[in-house]
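Not every chain is included here, but those present sit where they belong.
Letters are used for the chains, namely A and B, taken in the order the chains are written, and counting of residues starts over at 1 for each.
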Amino acid sequence: MRNFTCDYTEGAHPLILQRLIDTNLSQEPGYGEDRFCASAKDRIRKAIGRPEADVFFLSGGTQTNATVIDAILRPGEGVIAAATGHIAVHEAGAIETSGHKVLALEQKEGKLSAPVLESWLKNFYADMAWEHMVAPGMVYISLPTEYGTLYSKAELMALKAVCASYDLPLFVDGARLGYALASPACDITLEELALVCDVFYIGGTKVGALCGEAVVFPAGNAPKGFFTTIKRHGALLAKGRLLGIQFDTLFTDGLYLSIAQNAIDRAMEVKELFRSKGIQFFLDSPTNQQFPVLSDAQIEYLSGKVAFEIWEKLPGGRTVTRFATSWATGADSVAELGGILNAMP
Amino acid sequence: MRNFTCDYTEGAHPLILQRLIDTNLSQEPGYGEDRFCASAKDRIRKAIGRPEADVFFLSGGTQTNATVIDAILRPGEGVIAAATGHIAVHEAGAIETSGHKVLALEQKEGKLSAPVLESWLKNFYADMAWEHMVAPGMVYISLPTEYGTLYSKAELMALKAVCASYDLPLFVDGARLGYALASPACDITLEELALVCDVFYIGGTKVGALCGEAVVFPAGNAPKGFFTTIKRHGALLAKGRLLGIQFDTLFTDGLYLSIAQNAIDRAMEVKELFRSKGIQFFLDSPTNQQFPVLSDAQIEYLSGKVAFEIWEKLPGGRTVTRFATSWATGADSVAELGGILNAMP
């Protein structure tokens, strides 16, 4: 049965595995001091056009969010996020474990808007008791969002402007960054993203790697002691080479974007399959996650024929589902899904 | 130049890499729900003779120590460790980050003894102000220790008896557990270890894996919500298969112990090389880490010819060094070291 539940159902891109084999017996120092990490960092610096950038490799997304946020905030400060943001919902308390409140703001299709942010900040500081509350210390957004949607360049710059006027660093969670950049709807490049935010990460786990995320401080603005912070959060692999080799491979010959492109192409085909059956979507996602709204009968029909995720029950008996593609989704998988949908009563 | 600085200079055992390739396109659920993790857990349960054991896979050692300790202790309680214990020295504050003090006790050759533990506990509770101090909530030891030494079965049982009388769980850090079990000086089996402690972990990173540690609660005694605790600590890989595949391979056909045996055999050869040159050791290590004490002239001679670690300066101008072997150390490496040592003036 084909599996569209998420974008981490397979292992790694074959070129990564091959590279692990080719380099396996090379003796390297630990903790990211190896030559593969050095090369991967250089390639990422080139890809974003910032030779001064600080780059670090961490083992997973929750860890990366917790580590970056803990490193940037002062004790007791909070991090602003859309109410649907990953750190607000699905980090199991990793942010609070460091003592930080997630200040969850109103969102639309997974996105935080500059006017909502500005209004919230204005109201916060207008409250005479604000010093008795958790003060915001940074802003977190995800690109693409948890709903597959994208911020436009204009939206990002507007957010950045608000952040700047309140002296709040802007952090972009790019767990699926490749699937944003490869989307035809995306009007921002990696270089531009590096200009608009203070820190972001390039997701590996969901875009072809076995594990690993690359944190980038574009202006060489990593907080003091960030290496130790990574270690303290348990996010530092002894065999840092595992992350270095993967990102070095992903950033060689444009592999990262080209395999992300596959996911987008397949996702658009999946979208068209549902659309042609007259099925509507919860929202219009231009990336690798598609959210068709299905009836109970449709869900029953599909179950056992194809794997997908139940996302959210809607009032009135309909259900939002998620079908995700990835770097690994083949044309054959989409074809099989097409056959199943075509035969759906 | 041959590198003896540590036991994580290479990648993974080739059988692990081959297995990653063979399984790469199998579509699996995330977060450790895959069939490889299930199989690996079964193999570990069989290896320790405890079908009821709870087994979890985490990505690294610091994380594992922080997660297990945080899950077991009540807020504010402390963890007792030898003053040289990894959590007391080299975790960058990961334990304190969860609010727990490391109660560092006197050690000998890296080991905590039952009499020292008992005496400390007796004095602690004899202090009228003990409720104003950090109460001990568990005991941590490492096997082998950070100095390569081993606890005998009798020593472990004595520690366990003290722990039991104070109702303190005993946690064994087995980051290098294979190198303990494979040593001829080790008089305890994996099954017996599982009987003597409340929780332990089987180190993968330093014994042939790319990353990963297997936490075992032998009596099925994992704390409530341990899965969420792992996630909260950022220790849960989305592609849990990466850990499952590695441990499934390591626990197939005795691979874990057989590759650990290689490290021990090579270490004993290295020990003999130094001994035959009349060089003394900081202590008598029966495992894969050897600590020859060298003069400045010897260090100067060796530098540039072989890589090793400077461990500790001794009074009087001599230096403790560390030469570590691993599953990957070949006979040729030892031979080359032998040649270098033979030619040493």
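Operating definition for what follows: a residue touches a chain if its C-beta (ideal position, glycine included) is under 8 Å from a C-beta of that chain, and two chains touch if they have at least 3 such contacts.
Note that the structure is a prediction, hence the values are computed from the model and not measured.
This homomeric assembly is drawn with 2 chains in place; in total, the structure file defines 4 copies of the chain.
Everything below uses one rule, namely that only the chains that are shown with their structure count from here on.
Note: Cα superposition of chain A onto chain B, rotation of 180 degrees, nearest 5. Chain A and chain B, compared by their mean Cα positions, are separated by 33 Å. Those residues of chain B that touch chain A in the complex are listed here as 2-3, 5-6, 8-12, 14, 17, 20-21, 23-30, 59-64, 66-67, 91-94, 97-98, 205-206, 210-211, 228, 231-239, 241-242, 307, 328.
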